[in-house]
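Only one protein chain is missing; all other protein chains are in place.
Let's turn to subunit A:
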Amino acid sequence: MKMEGPLEGAIVERSFAVDRPTLIRRLRAVLPAQGLLAEEEDMRPYDCDGLTAYRQLPLLVALPENESQVQAILRICHQLRVPVVPRGAATGLSGGATPHADGVLVSLAKLKRIITVDPLSRTAVVQPGVRNLAVSEAAAPYGLYYAPDPSSQIACTIGGNVAENSGGVHCLKYGLTVHNVLCVRGLTIEGEVVEFGNAALDAPGYDLLALLNGSEGLLAMITEVTVRLTPKPELAQVVIASFDDIRKAGDAVASIIAAGIIPAGLEMMDQKAIHAVEPYVNAGYDMSAQAILLCESDGTPEEVAEEIARMTEVLADSGAAGIRVSQNEAERLKFWAGRKAAFPAVGRVTPDYLCMDGTIPRKRLAEMLTAIAELSLKYGLRCANVFHAGDGNLHPLIMYDANQPGEFDRAAAFGAEILQLSVRFGGTITGEHGVGLEKIDVMAEQFTQAEIAAFHRIKAAFDEHGLLNPGKGVPTLARCREYTLARGHAAAGTVRSSPGG
């Protein structure tokens, strides 16, 4: 069936004819003296996010200091039909905050005030540029914390977290960003203030709050977030199990869940990752292991003792070669430090890496890891695996050297194969890092043309002219068709396995 009218604009990739001098003049009038960067050397630091393989200078960089300045920027850009790209801390790994050549990159970094921390209601209201960890630090005196803990939490912002629906090692038990945010205050591209959600547990009408989470800056500019704070458990302990075979480790993950245990965290690292991390962090990992699992329990001392005993039993039954339990908080943090530093650690042993983010059913972990090992040989590129095993969320880190001709292309092809496999295994191309620019073509692997068209219509419901972060998240239909043709499918999405069959 054909689509309706309003989409036409949004499905054609386009450039924007922008009158730069006029734009500069109008933006200068609403921003503080240092609030607009227009010189190449000043804008250079903003030319990429965590996906450093993609670089682009923006037309301009705006550094607003409060919501009304953001509003003024949006009004001007909307009026002049100029693209706007929101940027938090630029730790994103899919190119969501990569600038647009014809657009204004709006950094929310200066909106970094923690407005309130209320221990009674267990909520915090923060500006979008507040760092994830800063929220937990502010809540700590009350015995509370903000549960979603991406490994980038020292740097990444709450605005970015909402835009990506970020996860962390504790999300298996405590949920993703979407489960821990009560209200998002934002601005439409027209500059109107909107509140998605509220301080209660639900809001009237459609669940737009759910839609905003993971919307990659395509639906609204986030200017304030109300997050839910969680009481700190009395005790947390982590078990490290080492395995001499990566498949055993993969199966152990499924066995833990099958035993009715929901660990507070369940993470895995393969030997390449361990070997990158251990010399860097000295976390005490078993260097001879093919894989290690980190399995955490939290709660009352009685609960933790009971659960750790059950976890240990399952891990031993799954063939763990060695099992250690953290004996105090310092040791627990040390065990986790290695996991949290895994990406930078791998970054030390390779000039460049690509981080994949496919999610698959847990029972296929062992199969997937075997396939990745084969692909690594096929492409002649090393690959370390660090991931949220409990959620089935993989992070293969494909190592390459951008200065070697052809290596990036090989790495990208390697990554694409992993994502195709993720879809074929009944999973998704991205569990938490978002589609951004990086996975935009592979979207056709997971969605049909009709589904992609539905996404464009949702986008148009918020942003008629397609000005917010254009070119990200959802491929144009033309692009889908090209991808599908190139991949030789009869129709996109046909490889998607249905849960039934």
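Quick notes
Here is the rule we use: a contact is a pair of C-beta atoms (placed from the backbone, for glycine too) under 8 Å apart; a residue touches a chain by one contact, two chains touch by 3 or more; residues count from 1.
Quick note on the criterion: contacts and distances are computed from a predicted model.
Hidden chain, UniProt protein name from the list "Electron transfer flavoprotein subunit alpha/FixB family protein", "FAD-dependent oxidoreductase", "Transport permease protein" or "Glycolate oxidase FAD binding subunit": "Glycolate oxidase FAD binding subunit". For the chain left out of this panel, the touching residue among A:50, A:214, A:396 or A:415 is A:214. Which of A:110, A:363, A:465 or A:487 touches the hidden chain is settled by the complete complex: it is A:363.
The chain not shown here is touched by just one of A:19, A:137, A:302 or A:409, and that residue is A:302. The chain omitted from view is touched by exactly one of A:223, A:290 or A:446, namely A:446.
One chain of the complex is left out; on subunit A, the residues touching it are 1, 3-4, 118-123, 142-144, 164-165, 167, 171-172, 175-176, 178-179, 188, 192-195, 198-208, 210-211, 213-215, 219, 231-234, 254-255, 257-258, 260, 262, 299-300, 302-303, 305-307, 359-363, 388, 391-393, 426-435, 439, 443, 446-448, 450-451, 454-455, 457-462, 473-474, 496, 498-500.
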